[in-house]
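Omission of a single protein chain aside, the complex is shown with its protein chains in their original locations.
Showing subunit A:
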Amino acid sequence: MTLTPVERDERSAPFFDAAARGVLLLRYSPSSGMWSEPDALVCGHTGAADLEWRESGGRGHLVSWTVLPGRDAPGTVIGLVELAEGPWLTVRLTDAEGPEVAAGMPVRIGFARPEGGEAMPVGLLHA
């Protein structure tokens, strides 16, 4: 299954600009010192409204995953990744086939750009 192209909107523009440069941005609250997922509107811990974009190290580990069987191709593996900063991201695990996957495996965030869409984060288990 190919990645579905995503269009940007005003709020996501900085995220996708960074993604095009191979950088993962998260939301960070200076008042709480805590990180939230990219789609957060307020700090996930304190509710503070002072979120700003900040670069993630792009590393984490796998919390869970699913494999969607393909008609002809091997299955599509989608992972729930806990980044080292704390937030969870749902990403395609582009170099995984399924049987080798286990919770806790280290994941590095990479990027892919489907035709007609923005660059988007993907997960790499074997990089």
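Throughout what follows, contacts are C-beta pairs under 8 Å (C-beta built on N, C-alpha and C of every residue); 3 or more make two chains touch, one makes a residue touch a chain; residues count from 1.
The rule is simple: contacts and distances are computed from a predicted model.
Enquirer: Match the chain absent from this complex view to the correct UniProt protein name in "Heme exporter protein A", "2,4-dienoyl-CoA reductase [NADPH]", "3-oxoacyl-[acyl-carrier-protein] synthase 3" or "Acetyl-CoA acetyltransferase".
Expert: "Acetyl-CoA acetyltransferase"
Enquirer: Quickly run down the residues of subunit A that touch the omitted chain.
Expert: Touch set of subunit A with respect to the missing chain: 1, 3-9, 11-12, 15, 36-40, 44-45, 63-69, 75-76, 78, 80, 82, 86-92, 98, 102-103, 114, 117, 120-122.
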